[in-house]
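With one protein chain withheld, the remaining protein chains of the complex are depicted in position.
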Amino acid sequence: MSMMEEKVPGHKGRAEDGKWPWMHIVGFVISIVLTLIALRLVLAHAMAPSGLFVTIMVLAVLQILVQLFFFMHILEGGGPRWHLWMLTLGFIFVFTIVAGSIWIMTFGAEAY
Amino acid sequence: MKYKAARWLRMLPVGAACLLLSGCTREQFLVFNPAGPVGRIEMHLIILSMVLIGIVVVPVMLILWYIVHRFRDRPNNRAPYRPEWSENRTLEIIWWGIPIIIIGILAVNTVHDTFRLTRPPEPTGKPLTIHVTSLDWKWLFEYPDQKIATVNYCYIPTGRPIQFVLTADAPMNSFWVPQLGGQEYTMPGMAMRLWLEADKPGTYFGSGANFTGRGYAHMKFDVIATSDPEFSQWAAKVRQTAPALTRSGYTQLVKQSVVGRMSFSSFPPGLFQETIMREGGMYMKHDISVLDNKA
Amino acid sequence: MPDDTLNVSHFLVTGDPLIYGADVSIVVVSIAIVAVLTYYRKWGWLWREWLTTVDHKKIGIMYMIAALLMLFRGGVDALLMRMQLAFPNTRFLEAEHYNQIFTTHGTIMILFMAMPFIFAMMNIAVPLMIGARDVAFPYLNAISFWMFFFGAMLFNLSFVIGGSPDAGWTSYPPLAESDFNLGPGENYYLLALQISGIGSIATGINFFVTILKMRAPGMTLMRMPLFCWAILATSILIIFVFPVLTVALALLLIDRIAGAHFFTMLGGGNPMMYINMFWIWGHPEVYIVILPAFGIFSEVVATFSGKRIFGYASMVASLMAIAVISYFTWVHHFFTMGAGPGVNSFFALSTMIIAIPTGVKIFNWLATMYNGRVRVTVPMKWALGFIPNFAVGGATGVMLSVAPADYQYHNSYFLIAHFHQTLIGGVVFGMLAGMYYWWPKMFGFVLEERYANWGFWWFNIGFYVCFIPQYLLGFMGMTRRIYTYPTGMGWSTLNLISTIGAFMMGLGFLFIAAGIVYSIFYGERDTTGDPWNGRTLEWSVPSPAPHYNFARIPVVTSRDAWWTMKKERKQGVLPPGEDEIRPIHMPKNSGRPFILSLSFFVAGFGLVFHWYILTVIGFSAVAACLLLRSFDYDTDYYIPVDEIKKTEASYGRS
Partner (left out) sequence: MSVTQEALSNHPPSHVGGEHVEHADHPDPNLWIFGFWIFLASDLILFASLFATYAVLHTHIANGPSARQIFDVTGFTAETLFLLTSSFTCGLATWSMRRGQRGWVAGWLVVTLILGLLFIGFEVDEFATNSMKGYGMSTSAFLSAFYTLVGTHGCHVSLGICWMIAILIQVLRLGITEVTARKVFVVGLYWHFLDVVWVFIFTVVYLTGVMG
């Protein structure tokens, strides 16, 4: 602690000055709610399969954003945000790998 | 002087290549000696691409030679020396532009022919289907219409589009008859369609083009193109004289070995489809539509 | 398989004079090394100075030595193949041996020669070029090297213990599945690549962070040397593609060891998925190895033309464009799979597009020499040899990208000639240029020119003699990976010529090696630290660079920082930042990276032969190393000012 206090005058979180970690609590509640919505939709067969799949994928993407912004503090930090660029590129490549593989491995079956 | 000699030395390989080219007969360059429409389309694309890249490559070589010669660091070289000269918008636009144009021309032709070659080459003739299975280390050809089968050689009629349906009951190989056209993989569990056609009679060299182990180098076969009547005669003769391919015979054939030519008067019906379905074809919509001969 | 492993005669590969020869030479060389080290009491030195080092320069040197050794091994493989193919129907090698040899040739050249060679160059040059004292994570850097090293050892071990892999360097299933490939060779391949792959990913992350975060003050991104840009692009590619290889190899290994059905013929497996994933890695991989070569050529051409690089901005743009687009081209390695005209068209176009920035780079190099003063030194010879070579290699690449035409080239010798032209004419030429260029910075002496010139001309001319005939053979229908061929196809003459060319290249390599040995004894010492009249910061420090690199961190005011500094000094302007020397913070050496990687080697060796106890022991040691590191707080130290001053004085600097 001594070193910390010596180096760190008033070590406080910026957005979370108060007594309660509101950011985290809000993030947590949102993530649970999103999960339960997805589960509910699927178990109730609320839509046609393709529509359902798209909906739950959208919910999953929202979940990622919750984790990144509320828990992983992605926007913090000084200097250029190279990690944001890399993550964006990473997600593009993730999409390329998954969608590309599926596209290639169906052998143009969509044409028949 | 020493460097000049070295530069001439560099021309040696080019000269040697020219000599060689004149030494080999054109017939031996199978890709440039096509015997059917598919091979011809591909050859034209190859020549087109050679010309287009020549537009870039040849000037690059000449410019390189000129620059190194002119701006060589030797005493009394009068050529300008401008160590800070490093930007020129016009030049850069030119050499971003030229490759873009060349690639553009090539791209249009590529896409056009890619789609064209998935269709039968000449819609006039009646298509013939041959089922091809690559095995360790031999080629099995089944004629579903003639109900005969051959190993390591096949007959095709000239002037009719041939629909080769390719699969493998062994590690993946590739079916290549350079003079008729390009190759396609034979894959376990897949029914791949390859359209070829011969427009003159002859014996065409074919080989497996994808490595499959010890006997791979011996996976050569001949495609013999004859006139339609001769083809029918041949098929009738095989049906009458050759032994039948039984299921146990097929099991033997699948085992690893190198064999010569074989002919069979019949084969177990549905063998080809069964093999494909067992090895994963049942999950592929594509296979089912090819086997049903749709589209 | 368990039955095999119990049998000693299967364990030690026997039955071939080549292998006995290798056995004997390995034993003899090992004894010799041990004897020399013991006689000269060098064990402590070896451990303290090399095995435990975290210094990027020493790690770079070790990478380079390993790469040269692997170039030799892979080259011998190549010569054996060419001997077999010199004449039709030869019985010099049996099919099994030929298959093993082309498999190890490919694997070694790509993963254990090209990769360590680029790592060597980036380790040696990048921190010096950006004015840093080491990479961002020196300890991790040591781990990377030793993971590569032990991966390579594991792979080479297969030659004498258990048998080499023989399913091609691409190792396509189902041929590489246990149904068709029982022996341990394939396991060696999978595990060796896996172990060295971990090291590669770590290197990618390390240099990405180093380049973005460790630059000297004033060195903005657009003032970086192009080599650093190239390494940045390469790092991005490594970070994003190596995990795909990891997965592809892991799944194949799981198939082989746990009986899973990813790529098997039965049980619902889909072998094409492996091919798909392998090339998602495999195509960017060739850019991973070529981009650093582009970087080196940019430095070499600018330095030896005495001129700023032409079109810096478009050079940077093309590097980045290549890095990103190369992720979208992988299907061109298997157009002939026939995944549909839509797929083939898309990937043909993306492949053609990537040729555009590559072409631009060639024009920019030419323009750099234009209006310059071209000094044809040894590194410059390799660069000049590269340009026509790569122009042809790149052009044939464009030909290959034409999907329908590729149906005629695929797996033929045309393809072989093409990728050798890019990988040798691009990567090997580039790395050799880099080696000659930075050699003085590594060792403090310049490599002798005469041998080097002989080496260059034999290698360069031999290259054309070897590979031009192979293009023609492709048109004649000769396919790759056949161990023998019949007469009557017209292939014989061309094959013989190709073999002659291969031996010319071998001779070139011997000249290069001889030149290195000669120069160790008689090479001209580099006392200035700047033997080439360089442009970038690495030439501002003494040769060989002191282990802290810069006594004072330079302040950069322009591109080609050292060139500017020299110019300003001539005009009497003192460079900024020449203030007091202060204690330098440095990472401590550690033996743990070595032990950690050795543990991986042990675990891997256990897995190869299904000796799971050994695997458990190995992985336990790995875990122990990681935990020890986590609890280790004594990782760095300061070099006192006196010591720095003493070192600087020994170089004649204040």
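For the reader, a short list of remarks on this structure follows.
By written order: A, B and C. Residues from 1 in each chain.
What we mean here is this: contacts are C-beta pairs under 8 Å (C-beta built on N, C-alpha and C of every residue); 3 or more make two chains touch, one makes a residue touch a chain.
Just so it is clear, the model here is predicted, and its values are computed rather than measured.
The chain not displayed here makes contact, within the full complex, with A, B, C. What chain B contributes to its contact with the hidden chain is residues 280, 283. Remark: the residues of chain C touching the chain excluded from display are 132, 136-137, 201, 204-206, 208-209, 212-221, 223, 239-244, 246-248, 250-251, 254-255, 258-262, 264, 266-270, 273, 277, 280, 553, 555-556, 577, 582-585, 623, 627, 630-631, 633, 636, 638. Where chain A meets the missing chain, the touching residues are 1, 3-5, 7-14, 16, 21, 24-25, 27-28, 31-32, 35, 38-39, 42-43, 45, 49, 52-53, 56-57, 59-60, 63-64, 67-68, 70-83, 86-87, 89-91, 93-94, 97-98, 100-102, 105.
Basically, only the chains that are shown with their structure count from here on.
Mean C-alpha position of chain A lies 47 Å from that of chain B. Centre-to-centre separation between chain A and chain C, using Cα means, comes to 36 Å. For chain C, the set of residues touching two or more other chains reads 270, 272, 337-338, 340-341.
Those residues of chain A in touch with two or more other chains are numbered 107-108, 111. Interface residues of chain C, counted against chain A in their complex, comprise 208, 212, 236, 239-240, 244, 270, 272-273, 276-277, 280, 324, 327-328, 330-331, 337-343. By the touch criterion stated above, chain B contacts chain A in their complex at residues 190, 284-286, 289, 294-295.
By the touch rule above, chain B contacts chain C in their complex via residues 3, 6, 9-10, 12-14, 16-17, 20-21, 23-25, 28-32, 39, 41-43, 45-46, 49-50, 52-54, 56-57, 60-61, 63-64, 67-68, 71-73, 77, 79-88, 91-92, 95-96, 98-100, 103, 106-107, 109-111, 113-115, 117-118, 171-172, 174, 176, 178, 181-185, 187-190, 192-194, 205, 207-217, 220, 278-280, 283.
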